[in-house]
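Everything on this sheet refers to the single structure shown next.
A single protein chain has been omitted; all remaining protein chains appear in their positions.
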Amino acid sequence: MYVAVKGGERAIDNAHAWLAEERRGDTDVAELSVAQIREQMALAVNRVMAEGSLYDPDLAALAIKQSRGDLIEAIFLIRAYRTTLPRFGGSNPIETEDMQCDRRVSATFKDAPGGQVLGPTFDYTHRLLDFKLAADGEAPQAPSATAPTEPTPHIMSFLDRENLIQTEKTSETTPDDLTRKPLELPASRALRLQSLARADEGFILGMAYSTQRGYARNHAFVAELRIGAVAVEMDIPELGFAIDIGEITVTECETVNQFQGSKTEPPQFTRGYGLVFGMTERKAISMALVDRALRWKELGEDNLGAPAQDEEFVLYHSDNIQATGFLEHIKLPHYVDFQSELELIRKLRREAQDAMSQEAAQ
Amino acid sequence: MNVMTDPNAARKAWLGLLAKAPARDLAQLWAALDLKAPHQILRAPEIGGVMVRGRAGAIGEAFNLGEITVTRASIKLEDGTVGHGYVQGRDKNHALQAALIDALMQTDAAARVRDGVLTPLQATMTQKKSTRAAKAAATKVDFFTMVRGED
Partner (left out) sequence: MQAHVLEGGFDNHAVDSSHAFRAVMTAMARPGQIATLQGALPPAPLSKAAGVVLLTLCDPETPIYLAPSHDTQQLRDWITFHTGAPFVTAEAAIFAVGTWQDLPVSAFAIGTAEYPDRSATLIVECESLSNTGEVLRGPGIKDQTALSLPKTDAFQTNAALFPLGLDFIFTCGDRLAALPRTTRVG
C-alpha cells in the first residue's frame, strides 16, 4: 500500500546545494575543466560513451565532472540526455576494415600482413605507481617511425583461407533497436550485440571470465584486436547520396574459438565478436567471449546451464542503469509498505499465540 | 562506388571533410575568408542523434552500436543555390558554416572557398592523422619465435 506524502523540499534543496559544494571540493585546489577530463581521463570518458550509448567526448567529460567521477551516475546522465535528441537516422555499417589503427594485435597470427602494432597500451607496464606523475609539468613525447601505406585487412580473413572458420550470415535488413522497442526473448544476434555493447563492463567481464574458468568454456583466442578511427557514413535523402557525418574511435575484438562440431555443424573454428565505442579493449574482449557463449543454439551446442549461455540472465542483468535504478530505489522511503509488513507480522504472531494458548488450555 | 565515375564524389568529399573537421578550425578559416554570403535559412541548425551501426563479426548482419551527436542545417543563397551541412557534435555554427560552404562550393566562389577553407582544413587533418600513424608505426613489433611449446 502506498500513501502519498509531502515534505522534504527544503532538505532536498539543501542536499543539492551541499552536493554542488562537495563536487567542487577544496577551493584552494584548481577546478577541473571539462577539456581536462576529456583529454586526461580519456578511458573514463570512453567508458561513459560506450555504456551511455552516445559518442560525444565533451558530453561524457561533463557528465563525469557533474557526477563527481561516479561513472554509472555519469552514464545515467548521458542516457537521459540521449533520449532528448531527435533521431536523424541510422548510419551505414561502419567499415572497420578501413580503420586507421592505433593498435592492432593478434594472438593467433603473429606475422599478420600489416603487422602487430601495440599502440598506447598498459600491457607491458609494470603496474608500479609512477611518483613522477605526482609532480606536474611533464609532457612526454612518443617516438615516430615511417608509417606503412599498405592496408590492414582483418586477420580473420587470412585464417579463413582453408574455409575452416564459420561464416557469418549477411543481411541488409534494418536491425531492431532495443532503445526503441522493449527487448523480447529470444533476442536476435543484432539485439544481443547492441545490448552487450552498452552493457556494464564489470558484469560482462565477470561473465566472460566465467566462460574461461569452465562455465560453458569455449576456448577463445583473440584473432584480432584493433583500436582506431573509422568514418561514420549516412545516406542523406536531400542529397541523394551518402556522406561521412563524423569519425569515431572504436575497439573491435574478433575471437576464434575451438569447436568440436555438433549435431548440426561440422568441426570448425567459430567466432565471437566485440565492438565498443572508444578505446575499451577489456570490454571488447569480454563482449566477444559472451557473444560466443550466447551463440550455442545456432551452433547446435548443448545448453550446459552456464550463466553466460543464458540470454535472459545475461541481457536482463547487464544494463547498469536498469540495475542501479531498481537496486537503489529500495533506499527511498518505504515507510508505508513497511507499516503494512509490520501489521502482517503482528497479526501472524497474534494468531500463533492464540493457537498456542488454546492448545495450552485444552 | 568508383570515385572516378561518381558524379557526387567532389561534393561528398567536401561534405565529409566539413563534418569531421574540428569546429574551431573551421570557424577560424571561415572568419579569415571574410566572404559575404547573404542567405536564407531553410533548416535552422538542429542537434540530433544518428544511430551508428556495426556488423556482427565485422562482415555479417548489421547491429546498433550506439548513437553519435550530429548537428545539421540547410541554407539557400540569394541566387537559389542550396547548401546542406551535417557535422559531428553539437556546434550549431559548425553546421551553418558547413551548409554555407557547401552552397558556395557550387557557385563561382568555389575556388576561393577551396583555397581559403577546404585545402588548409584538409592539410591540418591529414597532418594529425599521419602524426598518429607514425606513432603507431613506432610500436610495431618484430617477432622472433624462440621456442614452440604447448598452449
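For clarity, chains are labelled A and B in written order, and residue numbers in each chain start from 1.
The rule we apply is simple: contacts are C-beta pairs under 8 Å (C-beta built on N, C-alpha and C of every residue); 3 or more make two chains touch, one makes a residue touch a chain.
Only a predicted model underlies this, so the values are computations on that prediction, with no experimental measurement involved.
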Looking at the whole complex, which of A:D98, A:D111, A:E238 or A:D302 touches the chain that is not displayed?
A:E238
I'm checking contacts with the chain that's been left out. Which of B:A13, B:A27, B:L42 or B:A138 qualifies?
B:L42
Determine and list the chain B residues touching the chain excluded from the picture.
42-44, 46, 74, 76, 80, 82
Absent-chain interface as seen on chain A, which is shown
86-90, 180, 237-238, 240
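The definition used in the following text is that only the chains that are shown with their structure count from here on.
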In their shared complex, at which residues does chain A touch chain B?
49-50, 52-56, 58-59, 82, 85-94, 96-97, 100-103, 110-111, 115-120, 142-148, 154, 156, 168-175, 177-179, 189-191, 193-194, 197-198, 229, 231-232, 234, 236, 238-248, 250, 252, 254, 271, 273, 275, 277
Please give the residue numbers of chain B that touch chain A in the complex, ascending.
8, 11-12, 15-16, 19-20, 46-70, 72, 74, 84, 86-90, 129-141, 143, 145
